[in-house]
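Yeah, one chain of the complex is gone here, protein chain that is, but the others are all in their spots.
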Amino acid sequence: MRAEELHHPTGRVLVVVCDKGEDPVSVVGDALHRYGLCAGRVTAVGGFREAEVGWFDPERADYRRIPVREQVEVLSLLGDVAARDGQPVLHVHAVLGRSDGSTVGGHLLGAKVWPTLEVIVTEVAPELAKQVDPGTGLALIAGPGR
Amino acid sequence: MRAEELHHPTGRVLVVVCDKGEDPVSVVGDALHRYGLCAGRVTAVGGFREAEVGWFDPERADYRRIPVREQVEVLSLLGDVAARDGQPVLHVHAVLGRSDGSTVGGHLLGAKVWPTLEVIVTEVAPELAKQVDPGTGLALIAGPGR
Partner (left out) sequence: MRAEELHHPTGRVLVVVCDKGEDPVSVVGDALHRYGLCAGRVTAVGGFREAEVGWFDPERADYRRIPVREQVEVLSLLGDVAARDGQPVLHVHAVLGRSDGSTVGGHLLGAKVWPTLEVIVTEVAPELAKQVDPGTGLALIAGPGR
């Protein structure tokens, strides 16, 4: 893992480069904790040699796990960071591209990077707070009206 | 609808959280009007219980409507805001993920959120102006050369 905190007139930006074999969910989560970044937009570009994505099943109130066991381009990796109990929580979804250009995607549960994943996290506020939604058990961003 | 305007060294950011059953196109559009945000980048992560996306048919100069009648992950929701006649216009495309990880997408015409949609709009300028393109009837961002 290599992470860089940039101080720039545009505010705080975290650039995280995941190396071969690393799991971006844990690597980016670690970087967020290390730098205490609790509200941000996350995007990334790169590739995975395998991944697991999820579809949230409303009836079971849990993720259905979808394994992806091949080299894929990370076509889109998009999400946000918010705080639960003062700690940053990463919420990202991914669209992955197979060798024939077909796509598969879901909530990113885990992956092995190959050859790289270039992640940019831009801070948008000191903190966005998450609260557990009683209906689903998911931690969702709580707006000012809650 | 719950919307929050954040003033931060990085500039103006709008965080909009759409609740269950809300239509993000109208909710985000309302938030843009309320805060007068007329130039920005839009991203989001969350889920829909149904949606309608569109493919612009060059021959008919209109959108072909593609209904999505199932719970989907919002894998990517990406677009921009620009002004037409001084009012903010939202232009977003979406990639949606089904229970088996397969994807469907298009220009986002409407949707019903479930369980949440977390939208971040970062202002990039006071205003980006749109003009109607005579060839298609679409309002497109007009650059300085026009």
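Every chain is named by a letter (A and B) in the order it is written, and numbering of its residues begins at 1.
Keep this in mind: contacts are C-beta pairs under 8 Å (C-beta built on N, C-alpha and C of every residue); 3 or more make two chains touch, one makes a residue touch a chain.
A quick note: this is a predicted structure, and the numbers were derived from the prediction, not measured.
Contact with the omitted chain, checked across B:28, B:45 or B:95, is made by B:95. Touch with the chain omitted from the figure is made, among A:25, A:45 or A:89, by A:45.
Residues of subunit B that touch the chain left out of the display are 10-12, 41, 43, 53-58, 64, 66, 68, 76, 78-80, 82, 91-95, 103-107, 122-126, 128, 133, 135-136, 138, 140-146. Not every partner is drawn; the one left out touches subunit A at residues 1-4, 6, 8-11, 13, 15-17, 20, 43-45, 47, 49, 71, 73-78, 95, 97-103, 114-116, 118, 120, 122.
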